[in-house]
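Just one protein chain is left out here, and the rest sit where they should.
Moving on to subunit A:
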Amino acid sequence: MAASNATLRAFLHGLPGVDRVGADQRAAMLGTRSIKTTAKAGAIDLAIRMVDLTTLEGADTPGKVRAMCAKAVHPDPSDPSVPKVAAVCVYPDLVAQAVEALGNSGVKVASVATAFPSGRSSLEIKVADTELAVAAGADEIDMVIDRGAFLSGDYVKVFEEIAAIKAACGPAHLKVILETGELATYDNVRRASWLAMMAGGDFIKTSTGKVQPAATPSVTLIMLEAVRDFLATTGRKVGVKPAGGIRTTKDAIKMLVLVNETAGEGWLDPDWFRLGASTLLNDLLMQRQKLSTGRYAGSDYFTLD
């Protein structure tokens, strides 16, 4: 199927179109579910375990990465019952510091690669970028697709690039960032999801966090439908990671409802669903403290990001 652009195009454009209004309505409707008390406590802990704690700033320093790693292992130092987050996510040159800081805590190290966030570079550079991160000890690689090639219809180029990066990853998991904010239509989101999964991605991720809109509920819904249908068609299970713009516990719980109602309970696990975020973790911790103490928490009592 991936032999030529024509066959790939025929397949991707043969996918059923997305009903934009219907998708938005369905996502909004699922967002109105009310999750309270014990169910909320369970959801908050699950969301904490799914967080990919992220810092992707030009001003990142080894010290900031170490501080973030300490927070990833003990999100709330005053409460040892808070679970660890799933992973930390950093730039390739800071992977070594993160690996050292995390030790054998069980928190994974993810690294963005392939000329993140724009993806505008040659394949050689992208592969070298990936190899650098893997060599430094990254467990997961977050790559960006070439949106320019995708939008101009050069699906084979995108496909081959993902396959090449997957090969360069070796044992590391590959997350493919679609950057849905630049794909313009929901149909394109569905096509890019299938393309990334067929090319070998272990996860599909909504956004880099550098482009607005990022992880909207509708886009996440469409990607969850894609992984569900992909499992039914090929028997291979792929994870989903919304990233960017998820800042509150309410947003995170809405995402969990979407997962449960779309892909099913099989995806309600940090191995299959992640939340890319930085400020979200503090809000989750504050809500958790509110549930356990019965009084509203204040941001003065949590670390600054």
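The rule we apply is simple: a residue touches a chain if its C-beta (ideal position, glycine included) is under 8 Å from a C-beta of that chain, and two chains touch if they have at least 3 such contacts; residues count from 1.
We adopt the following convention: contacts and distances are computed from a predicted model.
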For the complex's missing chain, which UniProt name, "Aldehyde dehydrogenase", "Na(+)/H(+) antiporter subunit D", "Acetyl-CoA acetyltransferase" or "Biopolymer transport protein ExbD"?
"Aldehyde dehydrogenase"
Of the residues A:8, A:23 or A:43, I need the one that contacts the missing chain.
A:43
What residues on subunit A make contact with the chain left out of this view?
33-39, 42-43, 46, 256-257, 260, 265, 268, 294-301
